[in-house]
Every structure is written in C-alpha cells, then in structure tokens.
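This is the structure I want to talk about, given as structure tokens.
Missing here: one protein chain of the complex. Every other protein chain is in place.
To keep things simple, chains are lettered A and B as they appear, and every chain counts its residues starting from 1.
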Amino acid sequence: MVRKELPLAITFITGGIVILANFLAPAWFVQTNKDITVWYQIVTALFCGLGVVNLCRIHGKKVSQKREGWPFSVVMLVSMFGFMLIALYVGQQHQLYKNLYNNTIVPLNATMYSILVFYIASAAYRAFRVRSAEATILLVTAAIVMLGKAPIGEAVLGSWVASWTTWIFDVPNTAGMRGIQLGATLGGIAMALRVLIGIERAHFGGTGGE
Amino acid sequence: MANIDRRIIYVIMMLAVIYAFIKPMGLPITVSQHTKTAYNAIDALPAGSILVLGMDFSAGGIPELEPAGKAIFYQCMKNNVRVVFMGMWVMAGDMAERILTEMEPLFPDKKYGVDYINIGYKAGGAPMLEKAVDDIVLAAVGIDHRGNALPGNMAIMQDFKSLKDVSFWVCLSTGTPGTGDWIRIVGDPLKIKGTTDIVSVSIPEQMPYVQSGQLTGIIQGMRGSAEYELLIKRPGRAVAGMDAQSLTHVVILAFILLGNLGYLVRKKS
Partner (left out) sequence: MVTTNWWLWLAAFFTVSIYTVAFADNNLFRFVESIFVGTSAGYMVTANWFNYIKPQLLNVQKGQYVLLIPFLIGLLVYTRYVRSIAWVSRISLAFTLGYGSGFILSKNFRPDFLTQVIATFRTLDTFNNWLLVFGVITSLTYFLFTVEQKGVVGYASKAGRWVMMIALGAAFGSTVMARVSLFLGRVQFLLTEWMFLVK
C-alpha cells in the first residue's frame, strides 16, 4: 500500500502546490512553492550521481569478469575518477582545471557530435530519393535551404535563394512547426495531468514492489 | 552512381573543408533581417541596463553559438550595457569563461562584478529560472562561477536582484532547457524582450516564436553568428567558416543529386 500510494500522494501534493501557487496564489502556497523550487533544485542536482553509479556498476562488473573490451572500461573508470579527483582538488578556477576543460572535455564533446556530419552526408546520398511528390517537396526545400543559408547560393544563383529560404522558414515552416507544436503542447499538458493524478505510473517501473 | 563507397564521400568532404579554410573565397555574406532585428534591439539598450546571456549549451554548440556570444558581449561592453552570464546547462559557467578569457583583454577598463558577472551553472533547469525571477541570489545559492559570494560587494548585484531587473535576455541554446524556458518564465510573464542564438538544427522549431513576437529576431546558427560578427564590424571564426560551409553544402548536394540520378537511371532501366 505505502509503496504505491505514498509516491502517488507526494506527486499529487507537490504538483498541486505548484499549480495553486501559480493560479490562485494564496500566500501560503506561494511561499511553499518558492521553498520547494529550491528543494527541486537540490534533488535534481543530486540525481547527477546516478550516471556515475550506473557506469561504475556496469563497467566494474565488466572489469571484474574480464569481459571483452574490459581494458576500455578501466580507461573509462580511470578517466572519470581522475577528472573528479583533479577537479575537486584544484577547483574550478585553477589553470589545470581550465586546461583539462578546454583540451579534454571540449574537443571530446564537440568532435563526438561532429562525426554526425559524415553519417548525415552518407545517409542523404543513399536515402534522400525523389520517390514521391512528398519526398520531392522535402528534397527541394532542403536543397533551397542549404543553398540559401550558405553564401555560395546567393553568390552563384542570385539573391532569390536567400529570399526563398527566408520565406520557407517564415511562412510554411512556421505553419507546419506551429501545427506540430500545438499538438505537442496539448500532449505534454495531458501527460503532466496524467502523472499528477496518478493515471501514468510507468516511471515507477523497475523499482521493485507492487 | 548510386553506390559510391561512403569513405569516398567522407574524404571529399574533408578535402573540401580543408581547401576552403586554406584558400578562402571570401564569398559575400548578406545580413538577414532576423539577425538585424536582434542586433538593433540590443543596440538600443540604454547604457547601464542589464542584459542576460543564457549560456544554455554544451561544447557541441561552440562553433555555432560562441562567435555570436562574443559579438554580443563586445557590443554590450562598447555600449556600456552590463552583462550577466548564467545558465541551466552544466557547462554554462565554463562556456562563459571561454568568452571572457578572449574578451577581457579587449576591455581593460571594464571590471568583473561591475560591468559583467558570471553567475555560471545552477541546477534545476527551468525551475531555476523561476527562482531567479524571484531572487537571483537564492537561485544561485549565493555564489558565482568564480567562487565569489553573492551579492557580496559587487556593484552589478546592487541593480540585479532578480531577472525582473533585466532589460533584455539572449539565450544561446542547443536544446532543452533553453529558449522555450526563457520565453515561458522570463519573456512572456515579465514582458521582457529577448532573443535566441540557436544551433541550426533547432531553427525551424523556434520560428513560430519569432512570428508571434515572443522572440525579437533570431540569430540562426553559424550563419547568424557570422552575420552578427559583420554587424559589430569584427569578423571572426564564424565569418571564416562560411566559405567552408558553402563548399560542404555543395558537396553534400552534389552527392544527393548523384544518388538521385543513379536511382532514376536504375528505375528507368
């Protein structure tokens, strides 16, 4: 009973306080909402350790069982704890921390995302076909946008490419995206309501009990 | 034609980019109305007012967002507009420090804590902004990115007690939390104008906010950053990247064309 009902009650009460504070604004609710906003900040900040614990569990097991690729798990664990130890020891303002950030975190993070350019180019070449009217519209629009947003389009084809690109973004794109956005907003609100009144409980899965 | 090895595509792309950087073509860049609108709004801010730069991006957003971030900071310092860096993304504080490392030597008369401040990353995402609307010191747990106590004796904090004291906001964003949250929590409820410098991939979904007037113009990715650099008359990395951007787009379009030609020929036969 307590395993199921207590979390649902906490969800309902917490959400209820936020809603009442924002819509009806009685003094007690407004003040409580201000306080639990700080609580929310603290709780979410503490969640960041979940990633570390999960990585330790998964890769720790891999190392202890000497499964395929275990040396890479060692590298991962050493990098993680190494970075944490150095950062905690020297602090955020130390030059060593800044060098580590600018020459390790930044290049790794930026390059890892940038390799997508190869896959997107290869995928566009293989899959972007004029198979139907809709696919042709999609391809032609994408081509105009790519030329209109790069200076070469305007330099070679003239200013119409840039004007058409602006028009595509400002009119049909805005219309299409707004249609999607209106639907997504209503969907998000419906989902929030389902969570609040306890209809949606999937997020409690995997934590044992009822 | 429809079955070129992917590695050939990669090599040609790499070569195109390297060539464009080494032998720049200097293609002219026209400044779009959206970038001009954002620039004019910031330019019209009176001296002494406060602009917040929301550093809501990670390292992946550096090529597209950092140049405009630097340009906006430069413009503000020139116009004696005070700047507050803060963010909902973990890298916010360090990203701001990257900008400040390059910009601080250009403005030796501007002082940290007087003309600008780096509040840095604070946990909680959008609710953190909500807290900052109420009280910036509480939202920031009384400390800035450099470890100084807030408000301390920093002059800027005397006039910046909450986000209500801000004249304009700019969100440098790669996703969520980001621009939408600034609109929902600061822009719309407080009627404070703002804009976004957004990564190209997110431009389409932000355009409805531009049409509705919830965003004052928009700085669109690396191209937008290049345009902003031109507006402040200080061409930098974004402008330098535009030729390479052009050539890479042409290469990708050429391969799409080739793939389709192969597809059509095969379909016919």
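A few points about this structure:
Keep in mind that, in the parts below, a residue touches a chain if its C-beta (ideal position, glycine included) is under 8 Å from a C-beta of that chain, and two chains touch if they have at least 3 such contacts.
Because the structure is predicted, anything quoted here is derived from the model rather than measured.
Contact residues of chain B toward the unshown chain are 7, 10, 13-14, 17-18, 21-22, 60, 62-64, 90-91, 93-94, 120-123, 126-127, 130, 141-143, 145, 180, 183-185, 187-188, 199-205, 208, 211-214, 221-223, 237, 240-241, 244-245, 248-249, 252. Against the chain not shown here, chain A presents residues 3, 6-8, 10-19, 21-23, 35-53, 55, 57, 69, 72-73, 75-84, 87-88, 91-92, 99-118, 120-121, 124, 133-134, 137-146, 149-150, 167-183, 185-186, 188-189, 192-193, 195-196, 203-204, 206-209.
The rule is simple: only the chains that are shown with their structure count from here on.
Averaging Cα coordinates per chain places chain A and chain B 18 Å apart.
Of all residues in chain B, only 2, 4, 6, 9-10, 13, 27-30, 32-34, 58-60, 62-63, 91, 93-94, 97-98, 122-125, 127-128, 130-131, 134, 138-139, 145-147, 200, 203-205, 207-208, 210-211, 220-221, 223, 242-243, 245-253, 255-256, 258-260, 263-264 touch chain A in the complex they form.
By the touch rule above, chain A contacts chain B in their complex via residues 34, 37-38, 40-42, 44-45, 91-93, 98, 101-102, 105-110, 112-114, 117-118, 121-122, 124-126, 128-130, 139, 143, 146-147, 149-155, 159, 162, 166, 169-170, 173-174, 177-178, 181.
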